[in-house]
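Omission of a single protein chain aside, the complex is shown with its protein chains in their original locations.
The chains carry the letters A and B, assigned in the order they are written, with residues numbered from 1 in each.
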Amino acid sequence: MAQSNELQTGLYRSALLAGLWRQNPTFRLLIGMCPALAVTTAVKPALTMGLSVIFVLVCSNFVTSLMRNLLKPHLRIIMFTLTIATFVTICDLYLKAYFPRMSEILGAYVPLIIVNCLIIFRAEACASKCGLIVSILDAIGMGLGFTIALCILATTRELLATGCIFDLRVMPRGFVPWLAMQMPVGAFVTLGLLLGLASVLTRRKAS
Amino acid sequence: MDRFYVLLMGFLSVVLVNNFVFTKFLGTCPYLGVSGRIDSAFAMGLAVTFVTALSGTLTWLVDHYILVPLGLEITRYICYIVIIAGAVQLVEMYVRKFFPSLYDAFGIFLPLISTNCVILGVCLFINIWGIDNLLEVVVLSTGTGIGFAVAICIMAGIREELILSDVPAGFQGAPITLITAGILTLAFMGFAGMIK
Partner (left out) sequence: MPKIKYFIEQSWLLIVSSFCFGLLIAASNAALSPRIELNIANKLNQLIVVLLPVAKQFIPLDADIQVEVRGGKKEKVKIYKALSDTEQCVGWSFKAVGEGFSGKIELVVAVDKDFEKIAGFDVLTSSETPGFGDQIKMSYFRNQFAGAPAEELAAVKTGDPTKIDADIVAITGATVSSEAVVNILNSFISSIKKQMKEKGLLGDGTK
């Protein structure tokens, strides 16, 4: 009995921590990148997007895990999509009501969470197969990993583009802002360089 | 003539100036995954064009004639995604029946397309831009698909050459593709201001 308890805690812990680095959605699994490029012009939108994705992930994993024994195989994808669409609509309404400024900046990228590969992937790979608690922990882990990745990207871009984070001046006064960072160029190049860095670090650890 | 000019400008704008991959970051996942070879890239681009043209038009029709008059805007996202899933199924069945060789070329891409950001993105942006005649909607949605196809074919061509060059081990694959995409975006910025 004690052994199975330990096994379970170990399972929970690995479910939670996997999303943070080993299976980080943006840097390792390379999914869910469309919003990563679009909303990371500043740290606040990135944070808002990350938190929205955590909300949708947790709710959708919760519902999918509850339904997992009732799903018919060929209707799975549409069930997942419907669940995700519902929670994204609720999240969008909430943002419009309580954070109108952020909702405006994020624009059409909030409904695009519906087609974010990350959420459907987790629903398919984890929530439809595992128990309730494991699914929720997995969702939290993946969501946190995604948010952290977005924030790293956003911090780099905002720092280099304006010299400020959250309106606090960080770079010295003589710093010439790299405007290209706020444009699509900066997004692609920064993400590419960060991915390269992550890949190099992983190889070094492995060898 | 004036109408034709507006449509032409809209088409060019969505393919070159406001290309959905380079300026709106939509479709990055398949963009990175499929652009390894030109023929698969072309097949993917073609498939996406079919689906965007069909779903852009269908979602606009449903929104304009059913959702708005009945005040059901709140169900917009759900309706869009269901229509897109249905459109993908339709295109798949149609292509399988009438163009079997093309179907073999598409392979697994077709089901993959329904989670492609470009499709939902087109429907949402057409809604945001407030377009209100059918012809413009058809032209813009087809144009977006063609823009994606152009972007992915250019990328495939570059990647085929990249294989032969000396990329550092950590950067092979996704990182170098993204950096290339960044430079491509810079190049496409040159089209900005082309259309007033």
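Just so it is clear, contacts are C-beta pairs under 8 Å (C-beta built on N, C-alpha and C of every residue); 3 or more make two chains touch, one makes a residue touch a chain.
All values derive from a computational prediction rather than experimental measurement.
The chain that is not displayed touches the following shown chains in the complete assembly: A, B.
Checked against the full complex, the one of A:14, A:155, A:182 or A:202 touching the unshown chain is A:182. Only one of A:51, A:78, A:165 or A:197 touches the absent chain when the whole complex is considered: A:78.
Mapped onto subunit B, contacts with the missing chain fall at residues 6, 18, 23, 74-75, 78, 129-130, 192-193, 196. Interface residues of subunit A with the unshown chain, by the touch rule above, are 41, 67, 70-72, 75, 78-79, 82-83, 86, 89-90, 93-94, 96-98, 100, 104, 107, 161, 179, 182-183.
Rule of thumb we're sticking to: only the chains that are shown with their structure count from here on.
Taking each chain's centre as the average of its CA atoms, subunit A and subunit B sit 23 Å apart.
On the side of subunit B, the complex with subunit A involves touching residues 22-29, 32, 74-75, 77-78, 81-82, 85, 114-117, 119-121, 124-125, 128, 168-171, 173-179, 181-183, 185-186, 189. Put simply, subunit A touches subunit B in their complex at residues 30-35, 37-38, 77-78, 81-82, 85-86, 88-89, 92-93, 107-108, 111-112, 114-117, 120, 183-189, 191-193, 195-197, 199-200, 203.
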